[in-house]
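Just one protein chain is left out here, and the rest sit where they should.
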Amino acid sequence: MTPDLSVEIAGTKFNNPILTASGTCGYGEELADVFNLSELGGIVTKTITLMPRAGHPPPRIAEASAGMLNAIGLANVGVDRFIEEKLPFLEKYDTRVVVNIAGWRMKDYVDLAARLTDCQRADMVELNFSCPNVEMGMEIATNAALAEKAVAAVKKVFPRPVIAKLSPNVTDIAEIARACEAGGADALSLINTLVGMAVDIETYYPRLTNNTGGLSGPAIKPVALAMVHKVYQAVEIPIIGIGGIADYGDVIEFFLCGAAAVQIGTSLFVEPTAPIKIMKDLKKYLSERGLRNIRELTGQVRTYQ
Amino acid sequence: MTPDLSVEIAGTKFNNPILTASGTCGYGEELADVFNLSELGGIVTKTITLMPRAGHPPPRIAEASAGMLNAIGLANVGVDRFIEEKLPFLEKYDTRVVVNIAGWRMKDYVDLAARLTDCQRADMVELNFSCPNVEMGMEIATNAALAEKAVAAVKKVFPRPVIAKLSPNVTDIAEIARACEAGGADALSLINTLVGMAVDIETYYPRLTNNTGGLSGPAIKPVALAMVHKVYQAVEIPIIGIGGIADYGDVIEFFLCGAAAVQIGTSLFVEPTAPIKIMKDLKKYLSERGLRNIRELTGQVRTYQ
Amino acid sequence: MSGIVEEYTMVIRVFDLKRGYFRLTLAPFSKVRSIRPGQFIHVKVPNCGVYFRRAFSVYDVDRQNRSIDIVFKVLGRGTAALARVCRGESMNILGPLGSGFTMPSRRETAVLVAGGIGMPPMYLLARCLVEKGFNPEKILFFYGGNERGDLVDLARIRKLGTKVIPATVDGSYGFKGMVTDAVAEALAAGPGRVRMYACGPEPMLRTIDEMAKLKEIPGQVSLEAPMPCGIGICLGCIKPLREGGYTRVCRDGPVYEMGKVII
Partner (left out) sequence: MSGIVEEYTMVIRVFDLKRGYFRLTLAPFSKVRSIRPGQFIHVKVPNCGVYFRRAFSVYDVDRQNRSIDIVFKVLGRGTAALARVCRGESMNILGPLGSGFTMPSRRETAVLVAGGIGMPPMYLLARCLVEKGFNPEKILFFYGGNERGDLVDLARIRKLGTKVIPATVDGSYGFKGMVTDAVAEALAAGPGRVRMYACGPEPMLRTIDEMAKLKEIPGQVSLEAPMPCGIGICLGCIKPLREGGYTRVCRDGPVYEMGKVII
């Protein structure tokens, strides 16, 4: 009997718990040249904004120890072209589509979600709160009250599940998590990237034109696990674990800490077939231990004391 | 002409900008078996508490990608034995001694600093704020008001420079930095470790008996650089950069981002002679570029826009 | 599906071409038959601690043995580690990636301009042209470097029967000066209807691009950019387009029509 990898998040079934993370898989077209997207539990599309964006000038990616820095600047085709040109491509695949959206004011999120309401292919939306909020002058991601309001506003217009994506650059992520739950979020995904920097010691210029960028990859995995573990104890809604996942062992760690599904980001750059390999290895891990499904691992870490 | 590596922090001269970080060099005795401690700009001793502490049970260290997790639990000999047995050992070396102290209530810090006042070998104290504060129920490290009060209280009893060591596990490290400056800190050191976790997927137990631990090593360098850069713009007092430094290039990066000196921690475990090698390479870097001293590099990053 | 595969190949041979240049043969690669000149592979450099893959143009293929050759120069950590791999070692590669060159028409003279480590795709292009029956006499293979040692595998290129015009900045071999000057001289001598192909350092490509514009010569350049993913999903390898916006060199390129990209 092969073990069951399917999971359920907010009443929606995923064939397996492996999603590709926003900004690391485009809108799916390129990865489809490497493997069949139907093999994925889901695909989280690159953050969409109301208007198309070219993003920051190069260099916008830098290599780091066991990871990388990026400051792409939310380059994307804009919601209109996304709906017309990108979403239809995903029709033919048996996978969940989560559309990640971002804006600079509360209304942007609401407008984006509203535009996606009739797109049945958008199974869920994921709210990327890591942009500076032009009204409030700070990231929604770092302010519990703003986050709660934003989630609640989107929930009013979007009829399907809403995921709030949390930033790790906060003193207490559990506080933000509880606020999103209070706002009506159906699930949480964490973590987004850690703020980081790198400088070229020959030119004295930062390695990114944005000066700072987001750190991702295996380097941040321990931070992500600690945060998933903390948030798991703070909320009732399911958690999607993100951060440095590179192999099946990492997925198991995230599940044990409280994840109900995971997203793979940076590892796709280094090993685009990672999700396929992970799926195979997960099945092996489960069956070798006589575990019937992966769901029962969620939150099973045996914390001391 | 060999370039000048000396730096000055709060009126105190250091022969060079390389210090060893608290908790990664004991009280100096062990490293003295590997190289002459007089080669160091300074040594920051393992955090001292009022009473001796055995620390957490093993395992209290775990390997990570490009770094490690630790939850030693502030194991130390206590301030009395430190003054009697450990400090005298450092007498014979021509290096600065920074004594790192921690407590659970404001008064602990004051008592510790007071005890050290007459120890002339303690050139400076460094305040480790990353313990949960028993009075307030949170880390001083994450609360600007508490941090300011604690620094001010220590400043009242300790006549020599006081360094406040900042935690990266906060939403806005610049806010804490400004508070410490307002409290009278003579310098800031950053960063301490990032909260992280790892789980054994065979036993389901966390890899540390403390469940979570502090992430350090090259993995966190980009985060540390971004924070040094941010704090440099927020305060006037000198900054000692810490986090993942492994070679001379890393030191230059920290200087460019605003550091006036650096501390090397985890790299000592992997390459105990790293400080010596770094010093040699720094001189080479400077002389190849015709730079007369390292001080002029502080804050010279050419940020875009 | 255009069929990009991620596969383990074996190191068949590491050949030291001297002065920091190496030729590496990897096999078997299942997609060897579909590789077009100008395409590249993305190599996971084994055991060196660099996080990203490193991109290398396909230099040659052997359809029989399903092997791929690359030629590289030791520049940084990745290539240094690559120079140390042992025969028989396993190596993960991703490919074939990127667009290839479009072929010249029979009536055109193909002017190939290779600068330094831009040689490999030019060689494969020349080889394919010759194999497809293109007159080797009508292929001018310009190959420039700083000095003689930068021109590797010259004998092998000459074997194709194309005209090889070496150029070295220090004059230690062939034309003395920039390879672009050699090209300009040859074009001035007027080899008739011409199509240009170029791969090399950015300043060289910029000059060729301008030359092409000025003389209205059609052709293509193959560009380079740091490539985290190589397949178009990270948006890291961008260059500005003349028409505005950015292009991803790894997927929309690396081969572009002259004048398309702001080099």
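Letters are used for the chains, namely A, B and C, taken in the order the chains are written, and counting of residues starts over at 1 for each.
Just so we're on the same page, a contact is a pair of C-beta atoms (placed from the backbone, for glycine too) under 8 Å apart; a residue touches a chain by one contact, two chains touch by 3 or more.
As the structure is a computational prediction, the values presented were derived from the model and not from experiment.
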Would you indicate which residue among B:17, B:217 or B:238 is in contact with the undisplayed chain? B:217
Selected from B:273, B:287 or B:300 as touching the chain missing from the view: B:273
Could you tell me which of B:34, B:51 or B:145 touches the chain that is not displayed? B:34
Which residue among B:49, B:70, B:143 or B:263 touches the omitted chain? B:70
For subunit B, enumerate the residues touching the unshown chain of the complex. 24-26, 30-34, 54-55, 57-61, 63-68, 70, 72, 75, 217, 268-273
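Throughout what follows, only the chains that are shown with their structure count from here on.
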Hey, which chain is the most central one here, using CA centres? A
Chain centre separation in whole Å, for subunit C relative to subunit B (CA means): 48
Averaging C-alpha coordinates per chain, one finds the centres of subunit A and subunit B separated by a number of Å equal to 34
